[in-house]
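Below: one structure, written as structure tokens.
One protein chain omitted, others in place.
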Amino acid sequence: MHQFLQQVFSGVAAGAIYASVALALVMIYRATDLVNFAQGEMAMFSTYIAWTLVNAEVPFWAAYLITLVVSFVGGMVIERVLIRPVENAPVLAAVVVTIGLLLIFNSMAGWIYSYTVQDFPSPFPDRPLFGALMTTRDLGVIAVTLAMLVLLFVFFRFTATGLAMRAAAQNPDSARLCGIRVGRMLAIGWGLAAAIGATAGIMVAPVLFLDPNMMGGVLIYAFAGALLGGITSPVGAVVGGLIVGITENLVGTYLIASQLKLTVAFALIILVLVFRPNGLFGTAIVRRV
Amino acid sequence: MAPILELRAVKAFYGQSEVVHGIDVAVEEGGMTVLLGANGAGKTTTLRAICGLVKREGEILFAGKRLDRRTTEAIAGLGVAHVPEGRGTFVGLTVEENLRLGGYTRRSAAHENIQRMYGYFPILAQRRRQQAGALSGGEQQMLAIARALMMAPRLLVLDEPSFGLAPRIVEDIFTIIERIRREEKVSVLLVEQNASLALELADHAYLLETGYIVTSGSAKALADDPQIRRSYLGY
Partner (left out) sequence: MEGRITAIAPGGPAADRYAGLSFTAWRWIGTLALIAFVAILPFRLSNYHVFELTMVMIYAIAVLGLNILTGYNGQISLGHGAFFAAGAYTAAILMHRYGVPYWATLAPAALICFVLGVLFGLPALRFEGPYLALVTLAMALATPQLLKYFDTWTGGQQGINLAKPMPPPWLAGLGLERDRWLYFVVFVVLLLAIRVAANMLHGRTGRALVAIRDQPIAAAAMGIHTARYKTLAFGTSTLFTGVAGALAAIVVGYVSPEGYSLFLSVSFLVGSAVGGIATIGGAIVGGLFIQFVPNLANDISDAAPWALYGLAMLLFMYAMPRGVVGSLGPLINRAMQRIQQHRAAFDTSAEE
């Protein structure tokens, strides 16, 4: 029983990271109707920027803040320069562009920073809690993820820009008629997603160690979590991410054939989706005939 | 008095096809001008051209500024409020959120503006926290007009406000439009298929047929014109 609880809790910790990346994916999907397959690699690249700063004796929190700002701006620039040309193109073209971005970021990180695995400091001390069920670091990660969710909620509900972004995503033409610069809203959406991703990467790096391929597996699970929760729902992203983390851990622990972990985990997730094809919190895509 | 809006030799396109072929229109400041015409005449496309939602050529002047070179957002910022065909409501957002969005360019005065809108449209105050998509057709039209007024516009552009509405509601809406024109001192450009009602209220009228202006003049002159009475007014 103790082992079961322990696996559940450590699954929650892993799930919190998947949830953060899933939040970023949902953010971009709501703003631009697109799944950003490069989200993981962008997060990894941001983490390398933070690492460079930390290595240059910049204090951790200052490094984090600078990385956040750089990532935000970077995300905005990527949207305006690299995604905008395929905004009105078929969806597949935009998908291929994000796949290309994935390769570019991954390759550039390897080229600039090499493929040597690096250490990365965590701001949270790593002490056991609740009789070794969790560590303070796990708790820190979960707290950060929930904090991001709350901040996003407040942003969308109570700020003018948040409202404008929701409007621009729902009905771009009407938004323009209200004087909203829709292009800028899209850019801000990507900027926010990049900042969220950077935060996720910085939380992952102490655990998985920093190397260019760090986020590959994370992205796949985050994608599954985002869809499980409902690709249009931020709350769903967090819930989905946590469920995926727990499932992954339990399957890994209790499944005899450990080589099939990924297969079984995904099979379970898809089984849920068969009964809820739009995710747990997702809304069906209503189409006018 | 100089016209607040002038179109000179304006062409407008639906996709790649030219559907409006070089028209001249003027809206007097403080007045109401109506664009009449059957389905497919190019009325909606003309309005969309004014707001930069479709490809256009020619000169579009608003209070001396060229609109034909500006983006939709910029045009809205100048004080042109467009209530599009089909209302363009943000159906997934609440009534009050829709109004706040209308006031996006005038956020400092948002609160008083919203109260004023509730004064014109009490039913909206009742439904302020409801999803806009749950409102009836008439209520959505009122919401769309209120949203446009939130930006304290100098020119209100209305595309078929009577569309799909019961006759009594249509009368209410037109009464409100006339009241708004007087109290808010806003110029109105109206597109309507419901010609008789529109001609009662308007000062000037243009008749559009397959992308060309075939007649123009004072609203009264057009209402008395026997040809128009037969084709568009039904008697």
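First chain written, first letter: the chains are A and B, and each begins at residue 1.
Here, contacts are C-beta pairs under 8 Å (C-beta built on N, C-alpha and C of every residue); 3 or more make two chains touch, one makes a residue touch a chain.
Since we're looking at a predicted model, the values are computed, not measured.
Colleague: One chain isn't displayed here. Which of the visible ones does it touch?
Modeller: Looking at the entire complex, the absent chain's contacts are A.
Colleague: Have a look at A:Ala50, A:Leu102 or A:Met214 and name the one touching the chain we're not showing.
Modeller: A:Leu102
Colleague: Taking the entire complex into account, which one of A:Val86, A:Leu133, A:Ala160 or A:Val235 touches the absent chain?
Modeller: A:Val86
Colleague: Of A:Met27, A:Met42, A:Ala167 or A:Ile231, which sits in contact with the chain we cannot see?
Modeller: Candidates A:Met27, A:Met42, A:Ala167 or A:Ile231; residue touching the omitted chain: A:Ile231.
Colleague: Taking the full complex into account, what residues of chain A touch the chain not shown?
Modeller: Chain A touches the missing chain through residues 29, 35, 82, 85-86, 89-97, 99-104, 106-108, 110-111, 220, 223-224, 227, 231, 257, 259-263, 266-267, 269-270, 273-274, 277-279, 285, 287, 289.
The working rule: only the chains that are shown with their structure count from here on.
Colleague: Counting only Cα atoms for the centres, state how far chain A is from chain B in Å.
Modeller: Their C-alpha centroids are separated by 43 Å.
Colleague: Taking the touch rule as given, give the residues of chain A at its contact with chain B in the complex, in rising order.
Modeller: Its residues touching chain B are 160, 163-164, 166-167, 170-171, 173-182.
Colleague: Once bound in the complex, which stretches of chain B touch chain A?
Modeller: Of all residues in chain B, those touching chain A are 51, 53, 71-73, 76-77, 81-82, 84, 88-93, 97, 100-102, 104-105, 107, 147, 151.
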